[in-house]
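Can you keep this structure in mind? I'll have questions shortly.
Removed: one protein chain of the complex. Kept in place: all other protein chains.
Chain nomenclature is as follows: A and B, assigned in order of appearance, with residue numbering initiated at 1 for each chain independently.
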Amino acid sequence: MLNIVMAVMRRDLKLAMRRQADMTAVLFFFVIVVSLFPLGIGPEANLLRKLAPGVLWVAALLATMLSLPRLFADDLKDGTLEQLALAPHPLGLVVLGKVLAHWLVSGLPLALLAPILGIQYDLSTDALIVLTATLLLGTPALSGIGAIGAALTLGVRGGGVLLSLLVLPLYIPVLIFGAGAVDATVAGLGAEGHFSLLAALAFASVGFAPWAAAAALKIALE
Amino acid sequence: MNERLINIFRFASPATFYPLAGRMIPWFVALTVLFGAAGLWLGLFVAPTDFQQGEGYRIIFVHVPASWMSMFIYLVMAFWAAVGFTLNTRLSGMMTQALAPTGALMAFLSLWTGALWGKPMWGAWWVWDARLTSELILLFLYIGFIALTSAIDDPRRADKAGGILLLVGVVNIPIIYFSVKWWNTLHQGSSVSLTRSPSMAAIMLWGMLLMALCFWMYSIALALVRVRGIILERERHTDWAKAILSGETAR
Partner (left out) sequence: MLEARDLVCIRGERRLFAGVGFRLEEGELLYLRGKNGAGKTSLLRMLIGLLPPESGSITWRGHAPRSEAFRADLCFLGHANAIKEELTPLENLLESVHLAGESLSEAEALDALEQVGLAGREDLPCKYLSQGQKRRVALARLVHERRPLWVLDEPFVALDSSAVAWLADLIGAHLQRGGAAVLTTHQPVDITAGTQRELQLGA
């Protein structure tokens, strides 16, 4: 069971390391989007501090979206996906491995980059810590839910745009609890409630989403 | 199709359902008109003017039933998707696709009438009220479903992919609604409810109920019309569909 998850994860990580350009492009997208907002709304520190959680979280959602279309597309094109679907273990576990690898190369670096960008928005140390923690907790859910969208739009006309149409509405709870936790910290309130809900979302999506995505992949392979 | 459970599956076969739907449509259209006339008469002429909200409140006779329908239709679509996966009937996928535009229309109608009602009440066309926001997200979900199923060329694959999206969506809707509600209370947004008038007159309730029935019948009638179209389109290479199609062009 665990072997196959680890094997898929290791393979995807190895591949990601061989084409780092993809990974860094997503990260730079995140950096650029976050840096553009002050140019659009003015450099006033109070306003920026108030907007920071929402801006950083929305930028993280968009950056994740950008990396999703390739989650299965390369494997479909070169025939690896067929081989994975024909291997004698549940396809859901294979998808779980891919989801975890996707998080390690997209969600994790985004979360680690966020505090540096948060400084641009004059966030306090507490808020920066909470921001990083929410991104660490919330981005696995983004990878999990995103895998369903990526599987559903696999090989479909205009897949990339369609993918955002399907997945972004489903990201709303993660956005609300993630940005809300930072908001609450900035306002001096506790964020424990946000954290437990975010953790619940992350566990539920990483646990269930791979099976829905696997069902969608089987349909895409027919 | 397998011949087991023949009495249930007989109606699930497109060829038998097509004429059956055709016979049902006039009845549902008649009921739509009947309930609609009664509901509008109660709502517009019989129900008293609200002492706080004036005449403007009467839009609830459209707004509330539309909101109910928009949520209910999504559930029905998810139900058909589940039926499609468990029993592998072709008709279920067609039903989900036939219902989706009506559901999207209802969500849009709910948002539109909400805005019309909000302008005199809140002084703004749009407020980030929890219910309005959830309704907006529901509209997004409908649009996502329609976009996905229309982007996939193979109808069977479109049905299945749409079905998965519906089941994922129906699991997520309560979570989304809860999160939006929580967000709304945290930010102390306006949470004025249309239906929370202190003492809603029984007559208003009756008006709303009749209008809801009217919308219900309308949705069923329209779904049947649309599913007939979908059946003909997909079965156009079969003999029975060819016979109908050639008959229609001759007419």
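Keep in mind that, in the parts below, contacts are C-beta pairs under 8 Å (C-beta built on N, C-alpha and C of every residue); 3 or more make two chains touch, one makes a residue touch a chain.
As the structure is a prediction and not an experimental result, all values here were calculated from the model.
For the chain missing from the display, the contacting residue among A:Leu47, A:Leu62 or A:Ala85 is A:Ala85, taking the whole complex into account.
For chain A, the list of residues touching the undisplayed chain reads 4, 7-8, 11, 14-15, 18-19, 77-80, 82-90, 94, 218, 221-222.
Quick note on the criterion: only the chains that are shown with their structure count from here on.
Note for the complex: chain A touches chain B at residues 148, 152-153, 156-159, 162, 165-166, 168-170, 172-173, 176-177, 180, 183-184, 197, 201, 208, 212, 215-216, 219-220, 222.
On chain B, the positions that touch chain A within their shared complex are 137, 140-141, 143-144, 147-148, 151-153, 157, 160-161, 164-165, 167-169, 171-172, 175-176, 178-180, 182-183, 186.
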